[in-house]
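Here the complex is missing one protein chain, while the rest keep their positions.
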């Protein structure tokens, strides 16, 4: 048993840390925020050049052959800098799904461009009233000639406005909540019948609503078997959830450290406010929260690859529940301890607050994952 | 709108406060604790002499004609002294049930002796797996001649060991959880087939398990209509719950005050520990908790007499949920802030802790009442 | 004890309720219900409607144009105002400056300013906080130096709420650096268009422009704009804190917020069922409603004491602590209910259900409730020392 990073993992982490330090300061990030969709093509090219876009993909697929631990390193560092570019949605979620479940032809067609930074993907699986349950699918795909006609609406799809193609979940069978009968399709964002309404998200990124009106796709657009998309999708979302937890860990760590620094420098009533015991103890609460989250991200990164889907789901839900709860605590208290200045857009603390608030509602709220864990725990008895 | 006590209410409150001060000091209480069942016949006679046992009963019934507000005053004062005698179970719960639902003959037969302190009653409604739901009744009463034969088991009946007679809930119809088909019977504790196993409770009082083996009662033992006992029982338990909340309020107030005093006198590192801001703020949390509970007891005492059972239940559950949650906080933090000495039987703080812990599981836990309130709230929409 | 309103009070309640039903513009109602920020123009229009009815300056005595209501009537009015989804108004002039002028202002100041506040000719903002001061208000540094009939003011103020809408600002300034720091403070009225006064926006965590920083560079202010005596500013400012505050808990608005959240939970679904059918969500809503009920009764206790003429005690600290806790809990629930619709930021209508559109912004902005107006920490210090006697030197 050991929890040390390999030399390669350390190299990647150091490189991303350096990027954040040199190219993604709070002021530099403001410029990205001002760009359309909060996306900087230069940064994305840089990520490609550094090989970061290839981390989750095997060397056969043209990637670096990294594992979850490598992705977690990148995401944690991205979290410290609140990176806006869609690494999570395009590389981890969509890319990971293709890497694990795409056909050889699909991988060949998509992955080099993804890894090279030339194309972006997004996964369109949530619907207006599906909340966070990937099995709740009302979008339908009907057989049509050799292929399918897809109709329906997807809501709040992360990274949709910048995606060249979407992975869309649609029913080829089964009832609204059945896990069986869900199929995944690759859909070109510019295909006739696809309409994307984009908007910015509270953390500065982008998302969109996707309307599909009789969108024709070929048989080769099907990812995985017909009606067997749920397992793939569920696994992909679980992997993305772990990555999101790592991102949150980085953001929490930064918010906590900056708050402790502020306590040391800000003076009121003639003394540093960090000399007030009530604030000291609250700072300790944040510190212990961050350390415990580090443990949970470690746990989830080791267990998300478990072959038993129940073990995987429980580990991921445990992590998301726990990190979500602590993220809210850290976000709220970082603002509270900064006082007025923490309430402004001028300081990074408010941005960490929004990043962490967004995280809490990503891939399932804290309560969603508590329920998911509890139900699996009771069934596993 | 005003929340002032009437002159009579003030007189009663002052008298009970005086009794606690003079006759129920912590040392005096220890002597009662050492008595069988934690019951002092002298105290009970004193309560009768002072008229306190007659408060909830109308003047027609031989009582003082007091209302909920009067009972709340007595109970709150009793809570400050952690009175052990079974006022709650015998007078408020059992007596209140007879006063509201007993026939004229039953009232005549029971109330004078109850008010005079010569007889004690208890309500046996909980069963081994009924938890806190008074509708969950498996004890059965079968017609037999003019009367009934009752068989079953009642669990953890408050005040059973000291009761001369029991009010027993039993099914004369309906399924296990039906509110219809529950009847209430008056059963002599010494009747053939009644077996009571008594024990002490964590707050120093007493309770018992009651086994009923073909206990024969006459038709005149039925309280209220056959099969219509639930409404009476539910109302009686709601009234007792409000009284228990008042008791808890008194106990919390005392625990909080004693803790604040301790913070002022106990020195560590050369200063009073009350000069540490973390403890100051926690003391404020206890203070605001007690004030908010005072509001909730006020609210419930005004609404428990609402003719609409839904409004009554919601008010009572809101109060029990809220006061239960704060009682746990105050109990735990009073011990924590006292440190080691708070963990001993020597100091009253540990006894307040147990009183409040007992309260949390009385007439339904905090979670039970949250669920009860939430379900009524959703249905009321 | 008696929780009921008198027949007269019930008739008053009915009158107010009917009036709001007839006079509140639909668009204002919609925006208030959804938690969407109003423009200054919208507020001014609305406040003039209220004023025409004589119901704008509800806390003012009759001689200054107030309706001369009892505390209970004011409470009922506030409940009905919130129940109607009518805006609360951002009335620094009405709530803050008006009572100060009545107590400390010269006759000339009262005659000039009070009607202008009532008629919404003036929009006042407050200049108390400074960048370096925070909760330690008395350490303020903005200087007013005497120069003949004027003061020359230099310094800066922060958190000037809606300062960009205001034409006047009331300020605490330092007129002396001698003695205790509280003693050198004066209360000064300043026109926002005076040369040397500059307002710079501060964008808040909800992405909106509510706040400002206000800079004073050799701003010349006539001495007749002093309220109270020179050096009396701290007393004047503190007067408001001990002033009766039966609405500081925000019960009226929280009750409406709660009702809106329950409606959201009934009218929106997840996985084929109304959100309200989810036991944990239902219990979270129930818990918030129970907390709010406790707050309401604490508020009623304070109101009853005030109506009986008792001097206000530490209740305002307690009501502020518990009241803001409820506001934050409700705003969190709004985000919870919004599900994935919590992500879109200031997105146009139609992205998702309308009632989710502003929940996240409201959540973010409500974090300020425990910071401004005396932070949680300051309130707890006050109660620890003043009420519990945990005061050691």
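Per-chain residue numbering starts at 1, and chain names A, B and C are given in the order in which the chains are listed.
Here is the rule we go by: a contact is a pair of C-beta atoms (placed from the backbone, for glycine too) under 8 Å apart; a residue touches a chain by one contact, two chains touch by 3 or more.
All values derive from a computational prediction rather than experimental measurement.
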Chains still shown that are in contact with the chain withheld from the display: A, B, C
Full-complex contact with the absent chain, from B:3, B:39 or B:132: B:132
Hidden-chain contact residue, picked from the options A:39, A:148 or A:322: A:322
Residue of C:279, C:350, C:373 or C:389 touching the missing chain in the full complex: C:279
Absent chain, residues of chain A that touch it: 1-5, 69, 260, 263-264, 271-272, 274-275, 277, 280-281, 283-284, 287-288, 291-296, 298-299, 301-302, 318, 321-322, 370-371, 373-375, 377-378, 381
For chain B, the residues touching the chain missing from this view: 126, 128-133, 136, 155-156, 158, 176-177, 197, 199-202, 204, 207, 209, 266, 268-270, 276, 278-279, 332, 335-336, 339-340, 342-346, 350, 353-354, 357-358, 360-362, 365, 367, 370-371
Absent chain, residues of chain C that touch it: 279-280, 283
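In the analysis below, only the chains that are shown with their structure count from here on.
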Per Cα centroids, the chain farthest from chain B: A
Whole-Å gap between the CA centroids of chain B and chain C: 42
For chain A paired with chain C, centre-to-centre distance based on mean C-alpha positions, whole Å: 38
Inter-centroid spacing, chain B versus chain A (mean Cα positions, whole Å): 52
Multi-partner residues of chain B (each touching 2 or more other chains): 277, 280-281
Residue numbers of chain C (touch at least two other chains): 377, 380
